[in-house]
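Note that one protein chain of the assembly has been removed; the remaining protein chains are unaltered in position.
On to chain A.
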């Protein structure tokens, strides 16, 4: 075991002592995630708006919650009027919705409360924002009217009826939705574009690194290190295990750092850690197997790099690592079914977007395990020959 670890250690040193490897292993995938993630998620630029709640009553607070509940297009943030004005001046927000002091009183009286909407001249979406605010207000108005009617029938205060029927319901729903995006399984959901690109480029660059790493076997054969290892009291199995372990560890270090970096830099939530560990481990085994297969069938490290990179770049393209696979023609999507990257990507999407756990991705894990078994067996057989 000590010899296996020593071989693994030396291979890690070889990889991490070359500064240019950091570029290909970490800088490039992060940069591409940023560029492609931003490019594909151009519609994510939501309008940032401030809400100034001068009334601060049950209804004004509920109104704000209703505005915030549908955050597809707008981001609302509570703040004081002075701070909001300052931010608008600095163009850090696009506009301000001011809820006047008589908001609840007006609604109680069945009147239309005053809403002030201030915005800069460049806000082209202003009419839509206004309409959205008015629509939410109209909903609130209906709810208040309904609560008042209900309270008259039951002989209680309308506020109690409102809380029971609307406000409580709303309080229950909002947190439930938030929690769902973090961990609860939600069929059919998709990861954000940035998360998808982070997963795609992590897979791509881990594969590229593995192709280069597997080339060290050829390098060792070329410069006599492999033969020298065999003349030392190290068995072929120990040498093979040392190299495979090193590739696996290198892959995990790279993937791990990319997971953490993208989490910190882009706020990507990678979901259930156990599921990620199992999925990535199986995928790495497959990639190491592919690397071994190519190494066994070429003669020089240069050929390994050329064939390996060609294979990785082409298959990652087909598997939807650079862009969503749905935009590809049907025949390419069919080809992708036979590529491990597609399954790794599907698994990661399930984990990120749907909060999948290990038990939820057993099928995908099984497929990756099969890929790993086939590529490993073929790689080791060819290498031994």
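Here is the rule we go by: a contact is a pair of C-beta atoms (placed from the backbone, for glycine too) under 8 Å apart; a residue touches a chain by one contact, two chains touch by 3 or more; residues count from 1.
Convention: contacts and distances are computed from a predicted model.
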Field: Name of the absent chain as recorded in UniProt (options "Linearmycin resistance ATP-binding protein LnrL", "Na(+)-translocating NADH-quinone reductase subunit E", "Cytochrome c-type biogenesis protein" or "RNA polymerase sigma factor RpoE")
entry: "Linearmycin resistance ATP-binding protein LnrL"
Query: Out of A:28, A:225, A:335 or A:370, which is the one that touches the chain we can't see?
result: A:225
Field: Contact with the hidden chain (one of A:126, A:150, A:234 or A:306)
entry: A:234
Chain not shown, touching residues in chain A: 2-3, 6-7, 10, 13-14, 17-18, 223-225, 227-235
